[in-house]
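The chains shown are only part of the set, and none of them has been moved.
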Amino acid sequence: MNLPLSQLGPALVWLNIIGIAVFAASGALAAARRQQNLVTFAFFAAITSTGGGTVRDLLLGAPVFWMHDSGAIAVSLAMAVLVWVTPSWLWRGKALDWFDAIGLAAYAVYGAAKARSLGIPALPAVVMGVVTACMGGIIRDVLAGEPSILLRPEIYVTAAALAAALYVGLGSLGVPMPLAAGIAATAGFVLRALAITRGLALPLYRG
Amino acid sequence: MNLPLSQLGPALVWLNIIGIAVFAASGALAAARRQQNLVTFAFFAAITSTGGGTVRDLLLGAPVFWMHDSGAIAVSLAMAVLVWVTPSWLWRGKALDWFDAIGLAAYAVYGAAKARSLGIPALPAVVMGVVTACMGGIIRDVLAGEPSILLRPEIYVTAAALAAALYVGLGSLGVPMPLAAGIAATAGFVLRALAITRGLALPLYRG
């Protein structure tokens, strides 16, 4: 099953841009928490927003998406400046969590869809969705010396895995792509929303 | 000297699968030590078992080995579930160290052999063996926030370097490939075994 990304239409293009902006903001905020300078803001913004898609493209053997198009870097730099110049209370609380949840769900579907469109089998395609959605945040946390999102108790990676798996599964069942993408992204977003609002978590290992 | 991997025969295919299973278990156990959920078990299992070979394939410019074949991911997920459902005393003690030593030796030879088969010169090919054997564990430790295997006093990277260098050296001397692979993997395993049983270590820098 070889699915051209173009079938996904302009919705995913916009979700991609939203994802870049939101993840760039979360990178810049990691720099802000450590009282860094503007260049470090820009570095963290760029690496967080492009990290997941970069690792995905390298694994897929596809051209790295921001290398021939300046848009992603430009949006990241703009977000770094925006976080720098706006008052910090704007970025406190859960507003960013909600944007991040949108980015997480969109990127998971987008990454799985890109993998499928290149002929990748179902299981690695789901992994590509998870990588796209989570790897930017993982790199951000490692570079900032913070505990990884991987190790936080509430659901995060799981929401990305659900969205990616649903997209791939529905596609295999013949559900039209835009519908499969919509259902999958919504499900991932709702699951992450339950983690944000109610602390929903999977059972932990008690060995 | 361009060596087709197929000359290495089914032994290395099996050693590869054993390597994936063993390194996946060590990744899942890192998640278990931190009382994580099953999805995190799976994430650590997959990244530890495929990390070294993934970096190797990216550096070689070869297709990433698990991208067109679901086997490696499937084995990793199975090992994550196995570690989750079995009693933890099973995984204590040195049993895992011994499996890990097998994986280390096999991966070092396999990585060097794959590099040589693609026409890579001797010195970078040895590095490819070390990368294949050690990078999964390094990524696991960085993500888990644990001190890297790189910095542990007893011999680990050195055993991988010995196996890879012996394989490349014997091959350059005209030793038939299966024999060279057998000698090299055995030597790396024995060196690592001495580190496990007797704490064998190289002299440390005293500056």
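The letters A and B name the chains in turn, as written, and every chain counts its residues from 1.
Rule of thumb we're sticking to: a residue touches a chain if its C-beta (ideal position, glycine included) is under 8 Å from a C-beta of that chain, and two chains touch if they have at least 3 such contacts.
In this text the structure is predicted, and so the values were computed from the model without any measurement.
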(request) Count every copy of the one sequence in the whole complex, not only the 2 placed here. (result) 3
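Keep this in mind: only the chains that are shown with their structure count from here on.
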(message) How many angstrom lie between the centres of subunit A and subunit B, each centre taken as the mean Cα position?
(response) 30
(message) Which residues of subunit B touch subunit A once you look at their complex with the stated criterion?
(response) 31-32, 34-41, 43-44, 46, 54, 58, 63-64, 66-70, 73-74, 84, 88, 142-145
(message) Considering only the defined contacts, which subunit A positions touch subunit B in the complex?
(response) 58-61, 120-124, 127, 130, 138, 142, 147-148, 150-151, 153, 157-158, 161, 201-207
